[in-house]
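Just one protein chain is left out here, and the rest sit where they should.
Labels run A, B and C following the written order; every chain starts at residue 1.
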Amino acid sequence: MSSTYGKNIRISIFGQSHSEAVGVVVDGLPSGFRPDLDELRRFMDRRAPGKNSYSTPRKEADAPEFLSGLNGGVTCGAPLVALIRSKDTRSADYSNLKDVPRPGHADFTAQLKYKGAQDVAGGGHFSGRLTAPLCVAGGICLQILKSKGIEIGAHIASIGNIRDVRFDASSVGRADFHLLRGAAFPVLDEARGAQMLTAIEQARKDGDSLGGVIECAVTGVPGGLGDPMFDGMENRIAGIVFGIPAVKGIEFGSGFGGTSLRGSDNNDSFYMDGGRVRTRTNNHGGILGGITSGMPIVFRAAVKPTPSIAKEQYSVSLSGKSNVRMTIKGRHDPCIVPRAVPVVEAAAAVAVLDALLDGNKYQ
Amino acid sequence: MSSTYGKNIRISIFGQSHSEAVGVVVDGLPSGFRPDLDELRRFMDRRAPGKNSYSTPRKEADAPEFLSGLNGGVTCGAPLVALIRSKDTRSADYSNLKDVPRPGHADFTAQLKYKGAQDVAGGGHFSGRLTAPLCVAGGICLQILKSKGIEIGAHIASIGNIRDVRFDASSVGRADFHLLRGAAFPVLDEARGAQMLTAIEQARKDGDSLGGVIECAVTGVPGGLGDPMFDGMENRIAGIVFGIPAVKGIEFGSGFGGTSLRGSDNNDSFYMDGGRVRTRTNNHGGILGGITSGMPIVFRAAVKPTPSIAKEQYSVSLSGKSNVRMTIKGRHDPCIVPRAVPVVEAAAAVAVLDALLDGNKYQ
Amino acid sequence: MSSTYGKNIRISIFGQSHSEAVGVVVDGLPSGFRPDLDELRRFMDRRAPGKNSYSTPRKEADAPEFLSGLNGGVTCGAPLVALIRSKDTRSADYSNLKDVPRPGHADFTAQLKYKGAQDVAGGGHFSGRLTAPLCVAGGICLQILKSKGIEIGAHIASIGNIRDVRFDASSVGRADFHLLRGAAFPVLDEARGAQMLTAIEQARKDGDSLGGVIECAVTGVPGGLGDPMFDGMENRIAGIVFGIPAVKGIEFGSGFGGTSLRGSDNNDSFYMDGGRVRTRTNNHGGILGGITSGMPIVFRAAVKPTPSIAKEQYSVSLSGKSNVRMTIKGRHDPCIVPRAVPVVEAAAAVAVLDALLDGNKYQ
Partner (left out) sequence: MSSTYGKNIRISIFGQSHSEAVGVVVDGLPSGFRPDLDELRRFMDRRAPGKNSYSTPRKEADAPEFLSGLNGGVTCGAPLVALIRSKDTRSADYSNLKDVPRPGHADFTAQLKYKGAQDVAGGGHFSGRLTAPLCVAGGICLQILKSKGIEIGAHIASIGNIRDVRFDASSVGRADFHLLRGAAFPVLDEARGAQMLTAIEQARKDGDSLGGVIECAVTGVPGGLGDPMFDGMENRIAGIVFGIPAVKGIEFGSGFGGTSLRGSDNNDSFYMDGGRVRTRTNNHGGILGGITSGMPIVFRAAVKPTPSIAKEQYSVSLSGKSNVRMTIKGRHDPCIVPRAVPVVEAAAAVAVLDALLDGNKYQ
């Protein structure tokens, strides 16, 4: 099994990079909700390729086609299905990949699993293109959450060694999110953003690539969501965020950095704030024991450098059982982190809405 | 829902810190396997408290009592159930926790979710004591994996700011694991280990606590395990490891550090090694596209500093809606990282065996 | 996987007939509920063996021991675990079953699946004894449902060829249930009940056994529970009722009999009843399109004749690969239908409470 997620909202993503279409089934959406399709298009545009020098020039018409689940533009309770047709594919670019797997890609592991039947063109089902339908699903979930006072925003926390400032985990909110959503390159500190862009451009010129970290926050979350142990909010968010290709790590609140603190510094003091319990700091990232505290959920995802690079690399010929050199042709982002920002938001939205629909949330 | 994990092997953990017993149901174990109960006891002993100055002096008789699932000492196909009876509990220590939640603990979020019905004694179902039955389940899975040539080992990668050397991700193996399993304090570099112990002792004296990072490796894993997107090995391992209390982050292979590398450095070159495809480096941590490559799986989990500290802290009185100071009484580890090492191994074992039993692994 | 059921309430049943204990984990119960243990005991007693001539004289002390999940007698949100210790077992009776499987039992199929490692004593995990923990789980669910105005009752609809009258599907309710729960032999028509008892006694004398049908009704169910297609209430109830050993069929509303009606007779006319929509008849058994209508849920389960009979039967020796005659020793009910009545109620209770806790029920 593979590409399904969720308990109350179940998304099932399908398609290969160069198949006729990619898409998603979203089962379990509350009925009676009217998605704002313009807002969804704007959200999708933040992920779309071909906008600038650091993203692939391949053009996608990412406008989703809704086949079912809407009735008069309103969710009707039946599974919602959105298709994104493929255009402008060049399968010929990939003809050699079954024999010579690209380093850092899933070509080799797909070969092991599917014994040569896998669709290698463009990475097949492992392609970053599959994040487009995730954005359709997540984009609608974002709108539903917003209608309930829950908002999600994310920014580029680092590109290579260059770090943006972090969210203020205790006070992050709507103002930050509004600015970030409108930005061509979503960072909190524009000067750092400029440095990042320079580094990306340099990597592109070098035929190389860069990775980075995305920081995401969810505000307005009611306390009491999630469950202990294996169905906690950390497990659930990690369970969907690791579905985004190239994510190799996730941390909540103070995360790995928090392991260098002493307990007296990492513990978040409770205090009363006008009748509501809050914490002074938010090293717990809004989650204690798997359950939300009502403070913002804050997490960071590590995105590895794009494995597709123009530089020559070492690989093997599976048929010849020999070592070979190989060069990847085609067009690739020198850094996918900027385009992955809305994808992380989308993933978080699905996980949070799924938890919000848990029958046991108001025990 | 909460404390169940797995698709082919399903574990269901139960109990509260001070309930009559904690335990686990393990459904789906292959039949006909004879667990080595002495080896299991030795494995459990690595987690057991009360062994030294950095762990709580509470005595546990962690020897599991098997109620079902074994027939003549051999797994019979029926769900295996193991109980660990509670002894030496002092519930009186916790009487005030419903009103004044401990910073960094789940007391407050449990209150939100369960509306005052939660069992607060010793942290209830959120207690680290629940990792004992996880070790029973994982300990048996480890033995089954070993019989198939798959081994799992882990060490303390850091305590506070003091770092052990890392596993050599490409060549980690049995020799490392053997040493680590026999060590009272499992590190690769004993000098660093001594520094860590000093730091822990200092934290204890200061009425404070320390966190750390645990690195875990799985060797002998066949290629082709796991699925794309949401059922990849990273998702699955994260899904169980975040079930260990105090884990706030996980990263695979080069992880967060890999985001500072360029693609040409982070990509792992393939080469032929006596007819078998391997990678020169292992920045991918044995997983590409969610699917195992045959290289060792390597991941690190961030463990936050023990939230229970002797120092006075700030909290609130939920009944009085006022800010209060509070001091946690009772006995607590100044650092739970050493005892969490076998727990991480256990969690990895369950996830890997679950994947190994996937019907589609040999597509 | 096997013995787990449910999405919001997850029950996981364990044990073998002659293992040290059988039991159940119930995860997801609403917190803050105080089970009435006396009422639970009375419910369990309806299933208990040894009460009369048509049930096995084996004595069970079916009083469950609660290990966790209760705090001060109230559900605390953590998984509830109940054990029933085994007593009075005679494993020696079953020593030959690995070689000579009993007709109509799971001995042979367990042998195929578990390759000789299965626990054959008393039927192992396939024993009817596993319905005792199902009754613990279901008994508590019944109490929770009752607190929400939902009641469940069942009666013996037939034994062999002797049929009780059926529930009036449109008006079945509390009065019927009250009488049935208090009856030693739960039928609506006592004269038919007397005939059934005579038939059972005759079968016992003949060294033979009888089957029958159990009819179950659930009243007070709100409309709108369940989902279309594969997660409808029929699918869900069937999914748990077929977990009761010996059940070989299930039908809802007019069921198989309804296939002989014309649409104009089988369709249930809607009418207004004091501002509420009801149906004149209830051939739909309270479920249309998988979703509850607010009319009583009515279903019937077919229970095959007890496969354990005293008469000589034909089987095979698996080791000798030869045909043999065999006689089953030990003590067995000539008819398990009466004892299965509360088990069917318990199963229905778990399914209905699980649906009631669906996050999407109030879309």
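Rule of thumb we're sticking to: a contact is a pair of C-beta atoms (placed from the backbone, for glycine too) under 8 Å apart; a residue touches a chain by one contact, two chains touch by 3 or more.
Source: prediction; values computed, not measured.
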Using the definition of touch stated at the top, determine which of C:232, C:296 or C:338 touches the missing chain.
C:232
Please identify, in ascending order, the residues of subunit B that touch the omitted chain?
7-8, 28, 30-32, 77-78, 228, 356-361, 363
Positions on subunit C contacted by the hidden chain, ascending:
1-5, 7, 13, 101, 103-106, 108-110, 112-115, 117, 125-126, 130, 158, 160-161, 203, 206, 208-213, 223-224, 227-232, 234-235, 238-240, 242-243, 245, 247-256, 258-272, 275, 277, 279-280, 283-285, 287-294, 302-309, 311, 313-316, 318, 321-323, 360-361, 363
May I ask you to list the residues on subunit A that touch the chain which is not drawn?
1-4, 7-8, 10, 12-16, 19-23, 25, 27-28, 31-32, 66-69, 71, 74-81, 83, 110, 113-119, 124-125
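Following the convention adopted for this analysis, only the chains that are shown with their structure count from here on.
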Which chain has its C-alpha centre farthest away from the C-alpha centre of subunit B?
C
Equivalent interface positions on subunit A and subunit C, same or different at half
same
Could you please state the distance in Å, as a whole number, between where the Cα atoms of subunit B are centred and where those of subunit C are centred?
39
Between the Cα centroids of subunit A and subunit C the separation in whole angstrom comes to 45
Give me the residue numbers in subunit A that touch at least two other chains, ranges are fine.
7, 228, 360-361, 363
